[in-house]
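In this view, the complex is presented without one of its protein chains, the others remaining in place.
Per-chain residue numbering starts at 1, and chain names A, B, C and D are given in the order in which the chains are listed.
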Amino acid sequence: MMKVLELRTASLLVGLAVIVALIFIWQGNAYALRMLAEAGCLAIVALGLNVQWGYAGLFNAGIMGFIAIAAFGSMLISYPVNPVFWQSEAPGWLLRMALIIAIGGAVTVLLSRIDRYGVPRRIRTMLTIIAALATYMMAQNALTPAAAIIEQNSGFIGGFGLPVGLGWLVGGVFAAVLAWFIGRITLGLRSDYLAIATLGIAEIVKAFLKNADWLTRGTLTVSPLPWPVPTPNEIGFVVARAAYLSITAVLIVIIYVLLQRGWASPWGRMMRAIRDNELAAESVGKNVNRRLLEMFVIGNFIVGVGGAALITFGGIFDPSGFLPINHTFLVLIMVVLGGSGNNLGSIFGALLVYVIWTMSEPAALILFRYGADWLQNVFNIAPPDDLATRALQMRVFVIGLTIILVLRFAPKGLLPEKIVKYE
Amino acid sequence: MNELVFFINKVVIAGLIIGSIYALGAVGMTLAWGILRFANFAHGDLMTLGAFIAFMLTMAMPGLGAYVGLPTAFVVLPIAMAVTALVTILIDKTFYVPVRKTNPKPITLVIASFGVMLMLQGLIRLFFGTAPRQMYVGSKDIYRIPFAGRDIVITEPQVLLIVFTVVAIVALHLFLTRSRTGKAMRAMSDNADLARISGIGTAHVVRVTWIIAGSLAAAGGTLLAMDVSLKPDLSFNLLLPIVAAIIVGGIGQPYGAIVGGLIVGFTETVAVFNWAILLRPLKPHMPDWLELPANLTFVPTEYKIVVPFVILVAVLIWRPNGIFKGKVL
Amino acid sequence: NADVKVGFLGGFTGPIESLVPPIFAAAELAMKQVNEQGGILDGQKVDFISADSTCADATAASNAADRMVNSEKVTALVGPLCSGETIAAANNAAIPGGVLLISPAATSPALTGLDDKDLVFRTTSSDAYSGEVLAKILKDQGNENIAITYVNNDYGKGFADALESSFKALGGTVSAKEAHEDNKADYRAEIGSLSASGAELLVVLAYVDGSGSTIIRQALEGGDFNKFAGGDGMVGDAIVTNIGEGKLDGMVGVRIGNTTSPGTEVYNKLAKDAGLDPNSSFGAQSYDAAFLIALSIQKVGKDTREGLSAALREVSSEPGEVILPGEWEKAKKLLAEGKDINYEGASGSHEFDKNGDVPGNVIHMVVDGKGFKDAKTQ
Amino acid sequence: MSLLSMRDIHAGYGGANILNGVTIEVEAHEIGVIVGPNGAGKSTTLKALFGLLNVSQGSISFDGKEVTNARPENLVRAGLSFVPQEFNVFPTMSVRENLEMGAYTRRDDFRYLIEKIFEYFPPLRDKHKQPAGELSGGQRQMVAIGRALMMEPKLLLLDEPTAGLSPRYMGEIFERVIAINEAGVGILMVEQNARQALAIAHKGFVLAGGKNSFTDTGQALLDDPEVAESFLGGGTKH
Partner (left out) sequence: MTTLIEVKNVSKRFGQVLAVDNCSLKVEQGTITGLIGPNGAGKTTMFNMVAGAFAPTSGTIWLNGKNVTGMPAHELFECGLSRTFQIAQEFSSLTALENLMAVTGSRSEESLFDACFRRAKVVRDELAVRRKAEEILRILRLTHVRNECAGNLSGGQKKLLELGRVMMADPNVVLLDEVAAGVNRTLLNDLASVVESLNRDKGLTFFVIEHDMDLIARLCDPVIVMAAGTVMVQGPMAEIRKNPEVIEAYFGGGTAMGRAS
């Protein structure tokens, strides 16, 4: 049995390698490397999701939001400094706003606890809400003029011009902090509720990034994002992308090794136990909510790092460009196809799905052209004019079909989770 | 008074209409969710599919409506509903049944439904292209009810929409609580194995569920397309507010879907309503120094799309089972 | 001899998916003419291939561009169309690959400042100018108080900002200016908020196939507005089909293009003969972009990426013998004789400045009967 | 011809077979009891009989008809009722609705039967509107048995019906089982309260490792010291 599984893993990996090699031949080195680099970044994201979904059973359907916030964090750290902004009076205004939020936030938190000192709960709740609203309005008031000044003079606040690696780290931290807040509120919820809540929160994050022009330039986009390695502009496509790919590869290996160690340890066993049965886990001393929060935060940190790397590779920070299909569903499929609970599976899934995703467009075009010729020659039916356009819709179809086929023929994924057996 | 009518038009009626749209979308989905125990995300695209079928039927026999005195698209609706129901059953047979056989977690089926959703999207675009289309053969009736100096406006498809929603939901409720099959559906959602042991033909129950879900989806999509216009991704864009409505109302609760839909709909309209207009009549009585801002809304319109999610998250935290105590799956 | 590959990038799927096919068709028309009139270089054919850059998704756009540059190894690129995707495609693939890129539709001012090794051009002017023109038209028609709603992207925002400031500068009032999200089912709430502002005319800066039609229809149904204006995203005859004939007569639109240039008339005829709508948004620009690329390649004399942008500047600007749309054979002959040519295109004369931009030229359009007509020819 | 006859059944859950040759026969007037250690395959036997898993070898006939691998709903119609060991109620449906579901295949008026079940198990009458998921462990068990009786079956399959019931109801259940059986319904039950069960059984089957290891009358098994030692928890008390 064990042997069979391993044989299967090996043959799948070899198969994937062959496919990748074929793409190198078909599409050329530069493009194939780009595909691999992006797939690598997505593999990191998939590993992060696997921590949540595969290990802890937390269904995070808001990957897009975490990628977006991480990309923003990374952009903020690594984008060059905007001197116009720093020389204006806007930083002062922003500082004021930060102070208001800090003080207002502290007051609100304090007020939310006064019931411990004998204040009736109802009054406490009212006071808390009033304080929160007041803080919101005052902060808003401080922000409006600042935002106007910034947008008029300098576009947006710019970045800090620090190293990109630091940016990715901070991106991960941003995603983790957001995850912490969300987790605090929603982890009491059951799995598919969590999915929907995160789905919604991702949209909220996106709406914020899209409309906070002073902070992110909103729909006007920020580019070019600096790279951790020289860009294709400087050293050519192949070398630059190979360098980028090797950085992601190193990250993948590090994350993979650490997660594998965790998985095989009591920690991994505990997480699987929690995933299976929270009630029983709680009764044998596992602090279920805290552990789930831990998983959610760690997972999203990884998602964040991967997301920051992905967006950096693309070179443009465009809040409207975060789309559920590209940044949530695709990753989800990667994990499911690879086999949730199996880290190697997630990496494998990421590569395979991304290959299918990117290659389905040219492949569909070729297929449709053949089909059209065939129609024309055999039946003498003129194909519709916009055939090429329509062929492009096949990409969505293909990815849908992939999901269904996987669930049908390999419901546990191509590389299923291994049951830990002691001899 | 003028302002009051304005308020009625913009908040009461607008909320009612968009709320009904959400509700009608939500009913079918909530039912399938409750009984088959998974959120069928392909529901939005089933709605679109149903609308396209109705559209084709309308184009095939455009004169039909004139006989009956109703819009053609509405007259052909039963056929469209039947066809969509059939398609839904086929989808279940080919895609969901094999997955269900492996005895999966509910979320696995959710993922399967993502797959079906994407496939439907691809196919609809492939066959129908992407341009928007009109469901109306002629022009639609617009009823303007004069009221205190300004008209209250409501259109024919909107009236049809509201009436249809109410009828559908009452009928559905009666079916579920009174009929044998209705009860069998609930039993199956509780414990499919035990339902089989009790002699319930589960395949039959699943089929009935899909018939209801599919035909309601077609109705929702068609009515929506009649009110707005028909586009390939029209209903998909509604999916998240619909899910919000379902959760607000409680999963598996048809009445909850109505309430949830209306709550989400009204909150959206109220959130972006410009309250300044209601204050304007008071302007002469106000002190001079108090300047009335031109724009007084809770939420800037560009943030309108987050409103359903905020409601959703709030409800999830405050009352995770929804207002109507839905299923805890 | 192998064919010369030229690529076209456009959002065949996504928010402007119905605007794209006519734009693509116009470019295809140019290439067809090249192929029919003796081909390019020494009689080779132009192989004009397309890919989907989605408009909204920068990752997909750079991916598509990359495949064009690195896998298909195109010589030059027409497109992409939206500004965000154009920046992404340029930075990611075209500039590092040394590929000349001419966007027929990217109107964002952000493109001007791109560090582009003189590879990124556009045959359309920036939104800032369209906004100014629209403001002037509206003011001249006697509108004092307008409301603006714009689709929440770089195009909508840039246009709206320009329109607002110009209209205010002309002494008018903009009582509301609000963004909306594309592709929602219902905009009654937004329209309510706009109409509450008390404006008499609504400017919709969105896309015909997206939110634009829905907003206008719902505003008409609700009786909130009966006067409308729109930017180039709205100028498509689909809007009349969508809303009903006769309901929109008099709606004002602006379209980037040219009526004075001699090329326009020629193009109008060519397009009509080929079954295309000469008035479709960015159709003429797209034709020009394609034609210019063909001319530049011919000028260089071989199928290479190098020197193409320099050649572009030469064939497009004075001095030189004037070449009008469709005159490929003539141009080829002149070039073969070593003469200088100057393309005067369908949408303008395309004297590119050092940033690769062309001076603006905006046409005032108005709805009349079945669709938009040029206001002057009325 | 027996009411039920399972011969040399081999069956499993997809992997290796769990049952490797189980033979069970029960007549219409008989009570059959299956006992055996945990994991012996007792529940699996009942599930195989009820068409819930695939029988790879052997044959089952019921009431003169061949029913190997028949579908559960058809077995119900043929007059077979089953109370599983776990997950045996519809948790969100009320007690009354649970009982109604038991009579799903009946078309006649069965309200009198519900009354009869309330008489068997009085606590259910008070709780008839409560969702079954909120009942105590024992109350659920009553609902489960009640549901199975609603069909008025020819053969009743019970998987550990007394587990979790207080002595009072355990006694009641055994009495009921006798009464039901006397009314002509065959009974096949799995029991861990093996002594009491075998005491009322006409036939006893001892399963171990997925096979019959002893088959005899109930009394004979009780008296067999080997059976008592390894399966009934120590030497005979009687």
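A few points about this structure:
Just so we're on the same page, contacts are C-beta pairs under 8 Å (C-beta built on N, C-alpha and C of every residue); 3 or more make two chains touch, one makes a residue touch a chain.
Only a predicted model underlies this, so the values are computations on that prediction, with no experimental measurement involved.
Looking at the complete complex, one finds that the omitted chain is in touch with A, D. Checked against the full complex, the candidates A:I25, A:V378 or A:I419 give a single residue touching the omitted chain, namely A:I419.
Touch with the chain that is not drawn comes from one residue among D:T68, D:Q139 or D:N181, which is D:Q139. Not every partner is drawn; the one left out touches subunit D at residues 13, 36-40, 42-44, 85-86, 123, 130, 134-139, 141-142, 159-160, 163-172, 174-175, 192-196, 199, 229-234. Listed here are the subunit A residues that touch the chain not shown: 258, 261-262, 264-270, 272-273, 275-277, 279-288, 294, 298, 417, 419-422.
Rule of thumb we're sticking to: only the chains that are shown with their structure count from here on.
Taking the mean of C-alpha positions as each chain's centre, the chain lying farthest from the centre of subunit B is D. Per-chain CA centroids place subunit A at a distance of 30 Å from subunit B. Mean C-alpha positions place subunit B and subunit C at a centre distance of 37 Å. A separation of 46 Å divides the Cα centre of subunit B from that of subunit D.
Residues of subunit A in contact with at least two other chains: 210-211, 386, 393.
For subunit B, residues that reach two or more other chains under the stated contact definition are 125, 300, 302, 305.
The chain pairs satisfying the stated touch condition come to A-B, A-C, B-C, B-D.
By the touch rule above, subunit A contacts subunit C in their complex via residues 26-31, 34, 38, 210-211, 218-221, 223-224, 231-233, 236-237, 240, 310, 314-316, 318, 320-321, 323, 326, 358, 361-362, 386, 388-389, 392-393.
Those residues of subunit C whose C-beta lies close enough to touch subunit A in the complex are 12-13, 17, 20-21, 50-52, 56-60, 62-64, 66-67, 69-71, 73, 83-84, 87-88, 91-92, 95-97, 108, 110, 115, 152-154, 156-158, 179. Against subunit C, in their complex, subunit B makes its touches with residues 6, 9-11, 14, 17-18, 21, 125, 130-132, 134, 139, 142, 144, 151, 153, 155, 224, 228-229, 231, 233-235, 237-238, 268-269, 271-274, 276-277, 294-295, 297, 300-302, 304-305.
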